[in-house]
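For this depiction, one protein chain was excluded, whereas all remaining protein chains were kept in their positions.
The chains carry the letters A, B and C, assigned in the order they are written, with residues numbered from 1 in each.
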Amino acid sequence: MEIKKPKIKSMQYEDFQDNEYLEKMVAELNAEGTNVLLGKLDDLINWGRSNSLWPLTFATSCCGIEFMALGAARYDMARFGFEVARASPRQADMIMVCGTITDRMAPVLKRLYDQMPDPKYVVAVGGCAVSGGPFKKSYHVVNGVDQIMPVDVYIPGCPPRPEAFYYGMMQLQRKVKLEKFFGGVNRKEKEEK
Amino acid sequence: MFDFSIVSSWIHGLLTGFMPEGLAIFLECVVIGVCIMLMYAVLAIVLIYMERKVCAFFQCRLGPNRVGKYGLMQVFADVFKMLIKEIITLKNSDRLLYNLAPYMVILASILSFSCLPINKGMEIIDFNIGVFFLMAASSIGVVGILLAGWSSNNKFTLIGAMRSGAQIISYELSVGLSILTMVVLTGTMSFSEIVEGQADGWNIFKGHIPALIAFIVYLIAGNAETNRGPFDLPEAESELTAGYHTEYSGMHFGFFYLAEYLNLFIVSGVAATVFLGGWMPFHVSGLDGFNAIMDFIPGFVWFFAKAFFVVFLLMWIKWTFPRLRIDQILKLEWKFLVPISMFNLLLMVLIVVFGLHF
Amino acid sequence: MNIKDRILEIVPEAQFAEQGDLTATIPAESFHALAERLKNDKDTQFDFLLSLTGMDWGETLGVVYHLESTVYGHTIVLKTMTADREKPELASVTDLWRAAEFNEREVFDFFGIRFINNSDMRRLYLREDWVGYPLRKDYDDSLNPLRMTNEVTEDTTEELSLDEEGNLVNKTNVLFEDKEYVVNIGPQHPATHGVLRFRTSLEGETIKKIEPYCGYIHRGIEKMNESLTYPQTLALTDRLDYLASHQNRHAVCMCVEKAMGVEVSERVQYIRTIMDELQRIDSHLLFYSCACMDLGGLTAFFYGFRDREKILDIFEATTGGRLIQNYNTIGGVQADIHPDFVKDVKEFIAYLRPILKEYHDIFTGNIIVHQRMKGVGVLTREDAISFGATGGTGRASGWACDTRKRKPYAMYGKVDFKEIVYNEGDCFARYMVRMDEILESMKIIEQLIDNIPAGDYQVKMKPIIRVPEGNYFASVEASRGEFGVFIESHGDKFPYRMKYRSTGLPLVSAIDTITRGAKIADLIAIGATLDYVVPDIDR
């Protein structure tokens, strides 16, 4: 089966920066071939999932204010259907780690992530969440949120502009559009050893 | 006026023509069930979309516009996603009650939804005590909310459930009294008869002052019944994260979400039926030509137009007012709405007894 | 009466340093008695503990107190120290100034100094199982790897107190009984404005007690500063209170400029003042938005943000940043103002005046808002001073604590503006103070915007700045209170110790007092109107 290109409305495939990564991902996922029917169902599921990414209201510092600006009138993330920010992790689809994660916060964040239902995505927003940012050398800062949980999209910036948020979110949408759910790929009901 | 019962009896006749009556009735029941389900889902989706667009409009935003034309597919995507989201099983919860709660909530809203007369001859459940039944059915929802909050074994949900318990049952009283006021005017509890009785003028005009007061009381109390702002205490996001359904994920949460919007529609639908004439067109006595034109518009259009008008009113209120505190909510109910609706009831009785209504 | 003489009269062995502020070094054993006299004597009345800084002087550990009198306006710096690095113990001053409660816990957390008679000697910012004291010069970070286990929260706390015979005894105080209904509000909670955690003991809806837990965003900025050059430290100030980034940076620049004896040009003073006031409007608009959101009025939130974007546009044109601007530098500002700056600011002010009326129409005048805010969460004037709750919160309690009036800096001495003071001390007063301050800020900007003098926007500084040896303190009126910077320099290119007086810490330490007996919903209203920013508390 040929590699499908994730389509995002009003932004060309070529305009995104890191298509190689996604193409590699598709090639890996499609290595064993896909059943046509299940492939179509996957497309349908991914359409629903990618267009309805509800973020968890989680902000530790500066990036949180930009996240609020993102939801506010000028940038209006409701256009993409992101506006249903849920305060409970049980109802959220993705966690936007806006701001520095400290040693004390790390287990809390991990717990929140653990309590989210599958499928769940993580977006690391801002320098601090990506790598520790300006506080990399501090004794109390986690150098990058990827040390404690898998990250899907990194949005650099200190804080990133709302446009950068959008770019990151659309990247996440593109990534979600490529996933495969049927065939029991994602079932991990037992504890991993 | 188009009578939907013609259609249903025609279908019945057609079916009994080539199959035994028992089977025909069974088939009809299945069709009705599927219709309820479809209408329920479609209405919820329309309402959610409407809410998002309306609030965006109030807030100088655009609202959903990327998924589908004008964002029309947005809610489908949301519902679809919720449908395929993991449902978390809690460790320390009361399993049975935890799983029972969404059934209760959905049952309450579907039962009360089925009572609404959408068109002439198009009411699914039409008891002669319809109003009474609707109030009884809708209060099953409180049980669902209490169960949800209690069984989750979470402190936020527990407080949320307690709050909603106190709030919803309190406001049920005002809803009851204001509808009772209208029952005094119409002299019947059956929804179809209430609508029939408004052929010569909507109740809100017929009952003038007390009807208007009852309408306002009903709107306030109904808004509180549906847990919507400014009475959205039970789920008060900025206080209790997500209130009684904090621990519900995926479709479990989806049911609460759908039921919330459907309850909004039911409250508006009852308001439209009892106060604004339901599917009855707008008639002005004397202007026969005008009335005839109005009659051309089908009943269900009238019904939905009126119901959605009330929905819009309630949304307007929600997106304008800040949230009340729990003691203020109960004070508003017990010290203002209950006495007002009691005296309003007496006023209405006086008017009816002395024939002062139109 | 000379304060120096007075101190010598009480403690004859006190030593003085005459450079900058009057600094007295007091032996530890007579410190508490002196502090008590200074606070209670009629002619000194040092009733405001501005800042309490822990110090590690290598040989000794100690504390620096900045005191101020709200009656006379005079200030003094007191130092006390102990040579015992294994078990350092100093007398607590929590009985005199309640602001010391949290500050002493902070010092304990960072330096391990235990305060005798402070009833709550727990760590404030770090995990309870943290090893060592990070701000000591001999701290070893390898002992503290990232711990991913859930933190165990103790329900008890230690107190070191003197019994009747004068012996030190350890006492255990209970914070929460076993049967109390304790709910965590935060760290991840939409209404705590960041990652603050309140452990709340509830009785029904009523709050019996609140224990704030800080440190979820403690980034160790003060420790990092000790290995950064002065211009480098500036980068981190913006990230303290990101809604007062100009003002925070202004304070640090001012402090270093004062130490170096640098005179900045009048143009810089004008620009800094205008930027500070724009930042204040920005912050207060955000306050309005968030207060509305927390009280459930979502639509007003969007209106506030809509107008805030306009300020961000102005900032962006000149500084290149929306939230974090990195604009002030030592000796000036980073770049000259944008050619359209004056025009944009004037347009914005003309735009904002009618908009403010709209705000009052949609939110302030609402009956529900009055019901939710009036008479709720009262902070008395005495408590406000004792806790050191400056800014809008203090002014709402009737305490005229505006640094711009008390210690005028930049252009504030020359412009005409009113200090907004309300006497009710409740949520509504706190809300109204900030809404009125927007008007005053606009007035200040209007007076300055047309007369920005020509001149340099920067004084040429040496690439490596060495601040002369000594202690320096400067403070500005940040968006939410007095923001102070304390620098101890040993003549290197790095500061020896750099401490920020947080504007939010006093507010959080007062929250238990304010919310006693209130309801959960009131906690949200109180939190919203106190208007703290958590990264500023945790630093």
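Here is the rule we go by: a residue touches a chain if its C-beta (ideal position, glycine included) is under 8 Å from a C-beta of that chain, and two chains touch if they have at least 3 such contacts.
Keep this in mind: contacts and distances are computed from a predicted model.
Chain not shown in the complex: UniProt lists it as "NADH-quinone oxidoreductase subunit A", one of "NADH-quinone oxidoreductase subunit A", "Sarcosine oxidase subunit alpha family protein", "Nitric oxide reductase NorE protein" or "Autoinducer 2 import system permease protein LsrD".
Within the whole complex, touches from the chain that is not shown fall on A, B, C.
Only one of the listed residues, B:Ile48, B:Val195 or B:Ile326, touches the absent chain: B:Ile326. Across C:Val93, C:Leu126, C:Val182 or C:Ile420, the single residue that touches the chain missing here is C:Val182. Across B:Ile84, B:Val143, B:Leu212 or B:Ile317, the residue that sits in touch with the chain not pictured is B:Ile84. Checked against the full complex, the one of B:Ser114, B:Ser138 or B:Asn344 touching the unshown chain is B:Ser114. If you put the hidden chain back, the residue from B:Leu180, B:Val195, B:Ile213 or B:Val311 that touches it is B:Leu180.
In the full complex, the hidden chain is touched by chain C at residues 150-151, 153, 155, 176, 178-179, 181-189, 197, 199, 203-205.
In the full complex, the hidden chain is touched by chain B at residues 25, 29, 32-33, 36-37, 40, 83-92, 102-103, 106-107, 110-111, 114, 124-127, 129, 131-132, 150, 152-156, 158, 162-163, 165-166, 169-170, 172-173, 176-177, 180, 183-184, 187-189, 241, 246-247, 250-252, 254-255, 326-327, 330-331, 334-335, 338-339, 342, 345-346, 349-350, 352-353. With the whole complex as reference, residues 45, 88-90, 108-112, 114-115, 117-119, 181-182, 185-192 of chain A touch the missing chain.
As a convention for this text, only the chains that are shown with their structure count from here on.
Centroid distances from chain C, each centroid being the mean of CA atoms, peak for B. Counting contacting C-beta pairs between every two chains, the top pair is A-C.
Chain B and chain C have CA centres that are 50 Å apart. Each of residues 59-61, 237, 241 in chain B touches at least two other chains. Listed for chain C are residues 189-190, 302-303, 306, each touching two or more other chains. Taken in their complex, chain A has these residues touching chain C: 56-62, 64-66, 68-69, 72-74, 87, 89, 99-100, 102-108, 110-112, 134-135, 137-142, 147-148, 158-159, 161. Considering their complex, residues 181, 183, 189-191, 202, 205, 292-299, 302-303, 306, 362-363, 366, 368-369, 371-372, 519-524 of chain C touch chain B. Contact residues on chain B toward chain C in their complex (touch as defined above): 55, 58-61, 155-156, 159, 163, 229-230, 232-233, 236-241, 319-328.
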